[in-house]
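Starting off with a structure, shown below.
Every protein chain but one is kept in place in this view of the complex.
Here is chain A:
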Amino acid sequence: MNHAIESARIRNHPRYQELVSRQRRFVACLVAATLVPYFTFILIAAFAPHLLAQKLSATSIINIGWPLGVAFIVGAWLFTGLYILRANGEFDALTAEIREGAIV
């Protein structure tokens, strides 16, 4: 029963809604920041591959498709780091504040 009482207390906690909406917004941004470049890349590869044929420099044989692939992997990984940073700091602190004085 204690969980139910605590749950009701949290539901009415002023900072709880704030936590939920802040986290939701942050997650939505990160999901978009991952999926939009990914599907753009796939769609360009599918419908306009010539856009990837641009060389890195006049003397280079490497086209921009390869480094873009690398940048995507590294970038998405950095996003996971960004998420951890904010979740471990801000969101965990907010959760601790909400749970303070908890019954269970």
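Couple of notes before you dig in:
Operating definition for what follows: a contact is a pair of C-beta atoms (placed from the backbone, for glycine too) under 8 Å apart; a residue touches a chain by one contact, two chains touch by 3 or more; residues count from 1.
Basically, contacts and distances are computed from a predicted model.
UniProt records the chain missing from this view under the protein name "Cation/acetate symporter ActP", selected from "Xanthine dehydrogenase family protein molybdopterin-binding subunit", "Cation/acetate symporter ActP", "Branched-chain amino acid ABC transporter permease" or "Quinol oxidase subunit 3". Where chain A meets the chain that is not shown, the touching residues are 3-4, 6-7, 10-11, 16, 19-20, 23, 27, 30-31, 34-35, 38-39, 41-43, 45-47, 49-50, 52-53, 60-63, 65-66, 69-70, 72-74, 76-77, 79-81, 83-84, 87-88, 92, 95, 98-99, 102, 104.
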